[in-house]
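Left out: one protein chain. Kept in place: all the others.
Let's look at subunit A:
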Amino acid sequence: IGFQRKPNIWKVIFETEFIITVEPLEYYRRFLKENCRPDGRELGEFRTTTVNIGSISTADGSALVKLGNTTVICGIKAEFAAPPTDAPDKGYVVPNVDLPPLCSSRFRSGPPGEEAQVASQFIADVIENSQIIQKEDLCISPGKLAWVLYCDLICLDYDGNILDACTFALLAALKNVQLPEVTISEETALAEVNLKKKSFLNIRTHPVATSFAVFDDTLLIVDPTGEEEHLATGTLTVVMDEEGKLCCLHKPGGSGLTGAKLQDCMSRAVTRHKEVKKLMDEVVKSMKPK
């Protein structure tokens, strides 16, 4: 009666490895039942976010954002262009998201795949909808010369939640951009660039993206990793600015959501905005003395 069997530790390890490979969804469900996730996070908790700005010296503005393992770097170059004929007092902001084979084995080299194109369109929509910068600020001389900001976002490590990381990287890089003063001389009608006098862009709003993944049609988790995105039955991204206004509600299909669930997502997005704003302010404060 006193004899107790020691648990076979190898059997436990084997079973865990087995279930992770063969039934990953079942493995996740066991954690979700306890309201947590395999990496130890709560359902509403974000991964550690770090941001580093001004690292690319050849770019006019740059930022590197890490959301757990997901790493996105944004570089902004400013060039001259003629303003569009239908809006002669506006400049351009051209975003491009690149998912190279470096970041994940699922991407091949060649023309941009669907994921990259969708992300580029998403960032373009966020810039357009949130009015993050007034395009009129980019105009130097109406009808003749305007700035065009090429925003290149490159993912260095893909571990889910690419949209949040890209939005944050873009915001941080735009805050870092310094444009030199340009005057059009009357005699030669050419642009004269004064590199010594640089000014920051006027960032009007701070859009922050919060992504959710839907599991089994009912459970919502925040900031999904690559594995979680693969197992999820749907995703949702909410982009909010500081007044609680929504710039974008991106739900590309997936399981249905009721209005009440959407409301929960909105409140989480509001708290996330505060977290990100605090981080942004710290970063901006640290880069002030130049």
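Here, contacts are C-beta pairs under 8 Å (C-beta built on N, C-alpha and C of every residue); 3 or more make two chains touch, one makes a residue touch a chain; residues count from 1.
The rule is simple: contacts and distances are computed from a predicted model.
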Protein name as given in UniProt for the chain not displayed, "Proteasome subunit alpha type", "cysteine desulfurase", "Exosome complex component RRP46" or "Vacuolar protein-sorting-associated protein 25": "Exosome complex component RRP46"
Full-complex contact with the absent chain, from A:Pro24, A:Pro100 or A:Gly254: A:Gly254
Omitted-chain contact residue, chosen from A:Tyr28, A:Phe46, A:Phe122 or A:Phe215: A:Phe122
Residue, one of A:Pro84, A:Pro101, A:Gly143 or A:Gly244, that touches the chain absent here: A:Gly244
Residues in subunit A touching the chain absent from view: 114, 117-118, 120-122, 125, 128-131, 233-234, 241, 244-259, 262-263, 266
